[in-house]
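The other protein chains are all here in position, but one chain of the complex has been omitted.
Moving on, here comes chain A:
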Amino acid sequence: MTQEELLTVNADTCVDARGTSCPGPLLAAKKAIGTIDKGQIMEILSADEGTRNDIPKWCNKKGFECLGTLEESGFYKIYLKK
């Protein structure tokens, strides 16, 4: 997805993991993924740069679709579709 398209995405659930660093955000995402249904979208907020690479890798392994990352000031918004 392009950055413009990502701005219009409405996430079904949002995980705010800005308080933790590696591997905290991924663990938080793993916990939250069980609460959404297939096809729903999850938004992960993380201030940890590594999470940007970790989440797509995790999606790849689990068969989720990583939609992309938006960069905010001081943190990232990562979107994935279950």
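Quick note on the criterion: contacts are C-beta pairs under 8 Å (C-beta built on N, C-alpha and C of every residue); 3 or more make two chains touch, one makes a residue touch a chain; residues count from 1.
The working rule: contacts and distances are computed from a predicted model.
K.L.:
Missing chain, UniProt name, options "NADH dehydrogenase", "Lactose-specific PTS system IIA component", "Fe-S cluster assembly protein SufD" or "Transporter": which is it?
P.N.:
Options "NADH dehydrogenase", "Lactose-specific PTS system IIA component", "Fe-S cluster assembly protein SufD" or "Transporter" narrow down to "NADH dehydrogenase" for the missing chain.
K.L.:
So one chain is hidden, and I want to know which residue out of A:Leu26, A:Ile44, A:Leu67 or A:Leu80 touches that hidden chain in the complete assembly.
P.N.:
Checking the options A:Leu26, A:Ile44, A:Leu67 or A:Leu80, the one contacting the hidden chain is A:Leu26.
K.L.:
Taking the full complex into account, what residues of chain A touch the chain not shown?
P.N.:
Residue positions of chain A that touch the missing chain: 18-24, 26-27, 29-30, 47-48, 54, 57-58, 61-62.
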